[in-house]
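Below: one structure in structure tokens.
Yeah, one chain of the complex is gone here, protein chain that is, but the others are all in their spots.
Labels A and B are assigned to the chains in the order they are written; within every chain, residues are numbered from 1.
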């Protein structure tokens, strides 16, 4: 995590740079043929002790395999897949949920300022929480877990103005599954909607470095379609601070969803509607707005020892046509505090322990049908970003 | 694709040779320990725009991972698997559909003319369309998609007479699933048949090079059994031309299936029978014959720029006992035309765009119950055969 925060580059470039820049006490000369090829494993396991009746267990939190590299000048490839996810392909993009990256990146033009990245790739959303290597992120917001379609088929064009500022346009599939399958999986009725002929969208993103590279911005605007005639809009403003002993980020985001395909808020609205009218047919709710803020701060108080904290606040609203459901009818609040120890300076391995508390609260009429939920978790474990070569 | 066409060797040997023979502007000395080990990724992604109501999307067309090499003299291994296919094993061969190759090849005898290849491997069918590395083949005939069981458990014996001619015998499982599972998956009744005690077959194949290696033949005869007492026969004649700027193949094939387990023609016959008699229980049709021809031609009209074309014609017949269903009752016709650009001479990467039109036509009594189908597709994308090392 530390490492991911010290590198200002986005997900698609992070790990290669990690492998290259990582200060190693064990530096070994690589043969020419492998100089630009890297194989990585992303591992995290922990003993999780939840409160209440839920069973304690040792869980595999992360197990991913990555190969990436540069073969010809200016031509990179990246493959990353999860070892604990089914490899069955989704029906719109023919790619499985287990495959994070399978892409080719090509730099061109004067001074190689232009680039194009094609294939399965990370959404270029302005969000440092997601941008951080998943090895280092213990608990995610709903924004990363559900709201954003994170790994998708796309084409990303980039223009690097100078070493501090780059601009990107990413054309992407809105979701991985077809319209019909999305409804079938949720068990919802289509409610008069039909799939867009072109269920795609665009991210316009800016990556900037300021104040002697101490502040890294990653801001994006997204417009996309999934149902015919229904257009989603979203803004995400990621801001990362990299000081000597203190590192962290503040991510802010807003989204307007004419149809709530992300399905975070819909279950609570369906429950409320069914209470009013037992014959109500559940579906994706209309005109839901999301907003959220995530703050993470890590402080190295003794060399090799880190205090890590994270706060999550997210809310859902439905205000169109003076809906009785109203503002902030669902809130998701998370608080994490933990301690990390990095015993070997050259290796991205940490022992960790943390406490996480999560609450989901309902307001207005929605609270009548949905009770507050509260859960907490204590975890101890090991994470290791293994750079095999 | 270009590359696959310049190498006369069959699937099991192609990629190693590719890696070795590929002219590289970036040639790097490999360390001894890796000299004969290769890791490849096969990637192709494209934006597909179909006609009619079907949704446009960016699709992952290929994502395969391959490791192959020679460890001891005369002893090779090859592993290749797909990253977008479920890893659940099939029940007759205990191997998943995601695993194309997991085999060991051993050369022996005087001048190492004899070889034996054991494990999951490609069917040694005389067909250059299938033999071509899948990275480079955009749309397949029904023969490759459904008719042939392409990746199967087998033992292949070879005898290389001289550098131009080799003969092979491949003993193989007829299908990957057990008799019972095949019926259960199709939802068909067994109709008095039972599984063969030995559901296996043999390919007898000849690979030849003629006319100064400009013509490559790959011809095969197959006999196999799946249902007890029902024997399939098939002939496939693959012919490949490799000139300086023009490359291509013409594949011809015939097959006689006493029971239509490939299930290309059966759905249309079932539909017809159910129209005659609503109580008809659907099943695999009897005594279906298939024949087909596939022609692909690629022309490099400017260095790095290719015109690619492909034509597919396949038909199904049922003529035994003067069946009213008759000759060519189902025809599958495909036409593809495209443009390819290879920007980096040393890398097997291409940008491409193509148009594909497909028709399925019915004749005779079968046409009464089955309407013609017509679809077309426009695609643009990138393919890259990545030879990581």
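Following the convention adopted for this analysis, a residue touches a chain if its C-beta (ideal position, glycine included) is under 8 Å from a C-beta of that chain, and two chains touch if they have at least 3 such contacts.
The structure presented is a predicted model; accordingly, all values stated were derived computationally and were not measured.
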Full-complex contact with the absent chain, from A:72, A:202 or A:386: A:386
Full-complex contact with the absent chain, from B:71, B:161, B:210 or B:243: B:71
Touch residues of subunit A, complete complex, unshown partner: 25-26, 28-31, 34, 39, 41, 43, 45, 47, 53, 55-61, 63, 65, 83-87, 98, 343-344, 346-347, 349, 381-382, 384, 386-389
Where the missing chain touches subunit B, by residue: 31-35, 37, 67, 69, 71-73, 75, 77, 79, 81, 86-89, 92-96, 98-99, 102-104, 106, 118-120, 153-155, 171-173, 178-179, 195-200
